[in-house]
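There's a structure below that I have some questions on.
The complex appears here minus one protein chain, its other protein chains still in place.
Order of writing sets the labels: A and B. Residues in every chain begin at 1.
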Amino acid sequence: MFAQKQAQAAHADWREFVIEALIRVLGFSTIGFVLLIFLFLLREGVPSFYKVPVSNLFGTRWYPNFDLFGTLPLLLGSVLVTVTAILIALPLGAATAVFVREVAPNWAREILKPMIEVLAGIPSVVLGFFGMHAVAPLIRGTLGIPTGLTVFTGALILAYMALPTIISVAEDALDAVPKSLRDAGLAMGATQWQTIWKVVVPAARSGITTAVMLGMGRAIGETMAVMMVTGNAARMPLSLDSLFRPARTMTATIAAEMGEVAQGSIHYHTLFGIGIILFLLTFLINLAAAATIFKKRRRGGLR
Amino acid sequence: MSRYRMQRLGFALLTLISLVVVAPILAVIGIILVEGMGAISWEFITAMPFDGMKQGGIFPALVGTLLLTLGTAVVAIPIGVGGTIYLAEYARDTLVTRCIRLAIVNLAGIPSIVYGLFGLGMFVLFLRMGTSILAGALTLAIMTLPVIISTAEESLRSVPTEFRTVSASLGGTRWQGIRYIILPQALPGIITGIILGLLRAAGETAPILFTVAAFFLPRLPQSPFDPTMALPYHLYVISTQVPGMPIHIQHGTALVLLALVLSMNLFATIIRSYFRRRRQW
Partner (left out) sequence: MVEAKIHIDKVSYAYGENWVLNDVTLDIAPNSVTVFFGPAGGGKTTLLRLINRLNDLVEGTQMKGRILVDGQDIYNSEIHIPTLRRRVGMVFALPLPLPGTVRENVLYGLKLAGVKDRSRLDEILEQSLTQSALWDEVKDRLDHLAVALSGGQQQRLCIARSLALEPDILLLDEPTSGLDPISTRKVEDSLFTLKEHYTVIIVPHSIQQAARIADKAAFFLMGNLVEYAAGTELFTRPRKKKTEEYVTGRFG
């Protein structure tokens, strides 16, 4: 005979029963929201995939007014801005995390951590505004190019927007490195710097990878700041100087054009189609990042 | 001794990089503060805009943002707190629970503009709410859920398990333990989570682009079914869509938005540290 645990539920009075049922429903609701989001994206976005020929949809020209819905320049625009942003943010973020966790004196930590929280709280549109008025002119002046609204400007702003995520996840990863490993390094006569560089950082590598992925997810979905500072020219960013020329991302395209399209038009459906691509991209990125976190937790590493 | 010189060099480099990270943050706040201060006046905060928004104030945008945030709170707090209690206190490690966690990770990662599309598709068009505060608040609420849940869950989990055992041993049901011990103890963390979620909602532009935001609407909304101006969208509009917009008004608007969001942030930090010092375990 096994213990009958369900007995408790049978006896709880009805008020308690109602409360617990409600809590259960609320807990499950998050799944419902994700499904609803996906459902509505599909409902509005899928028509574009059969109304627009594939060759057009994956063409290199995005001129909706002429029924040209080539999403390739937008996709590449997003990828270029995001990758550049991560290349900037990774060294900055990793180094700051190491500094905060391993090196910084207490007072410096007490200043740095709130500052980074503040950065995480600054609205995207404010950073975009700052980018337009302070960063873009600086870049135009320094490089002597016709406009400061470029891929690089966008990537720079995005890098800073991704930093809080990268730093906090990387910090957790460093935190999870066992003290014994550090002590072993130091006991063998290594300096603190050598221990950090040769022992701690390599041990935290997978956590730092997670940090990069989450930062990337954040960057690729960013809208307002990118729209305000990358110049929004829907052209294929293939030449070498693309970094210092305007480009157009998927997010900016939706934000800029959805307000003006006729509901139910091909253009309208295609913008939702881009939404589906964004949804799936970020879903995959976050799934991969979450998988490494969950795996770590099971082994008792991170947490 | 070169190993130690190496170490000094390395530490110096890390310090330098951290400065590179911090300096722009200070620059953003400093520049907007200095440039925006001049525009701030009682009139700027409380007057309707006129003359193509080139004169007057930002009153309707400010009120709109406050209303949207309030609406978001009304929807997001019960769902967020209930969901958190479920995850932290009721859920066992089953497939469904993992799906919920995955859903939360996914919700946290969905780009804000995609929330905007969803809000447009579901609330504005399908449920025929039109561009309205209601549609915008619902959209923002779903977006803030993962922020609330992840912060609040951590604080529920930090309450020692023993309290649950003691409560049960004194004849408490699971809900009574939650109601009388766990929730009061976790409250500061829950409030922190709620504020962090709401400040994100208050500062977001992309989700409200197609669900609420009015380009120029020099009157206050009369009901939840009205569209409204909102501070972040207003900043976007006057800095990119209106030629010849006086720069100090742009900076002033940015300053008000920044002040609103950062003061919420500060509030959350104060609550967290105040209660951390007072806790009895």
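What we mean here is this: a residue touches a chain if its C-beta (ideal position, glycine included) is under 8 Å from a C-beta of that chain, and two chains touch if they have at least 3 such contacts.
Computed from a predicted structure; not experimentally measured.
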Given that one chain is not shown, which residue among B:Gln185, B:Thr211, B:Ser239 or B:Thr253 touches it?
B:Gln185
Using the definition of touch stated at the top, determine which of B:Thr15, B:Thr97, B:Ser158 or B:Thr173 touches the missing chain.
B:Thr173
Give me the subunit B residues in contact with the hidden chain, please.
92, 162-173, 176, 180-181, 184-185, 279-281
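One rule holds for everything that comes next: only the chains that are shown with their structure count from here on.
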Subunit A and subunit B: spacing of chain centres that average the CA atoms, whole Å:
17
Which of the residues in subunit B come into contact with subunit A in the complex?
3-4, 6-7, 10-11, 13-15, 17-18, 20-22, 24-29, 31-32, 78-79, 82-83, 85-87, 90-91, 96, 99-118, 120-122, 125-126, 142, 145-146, 149, 173-175, 199-200, 202-206, 209-210, 232-233, 235-236, 239-240, 247, 250, 254, 257-258, 261-262, 264-265, 269
So in the complex, the part of subunit A that touches subunit B is made up of which residues?
8, 12, 16, 19-20, 22-31, 33-34, 36-37, 40-41, 43-44, 91-93, 95-96, 98-100, 103-104, 108, 111-112, 114-119, 121-130, 132-134, 160, 163, 167, 191-194, 196-197, 214, 217-218, 220-224, 228, 251, 254-255, 258-259, 263, 271-272, 275, 278-279, 282-283, 285-287, 289-290
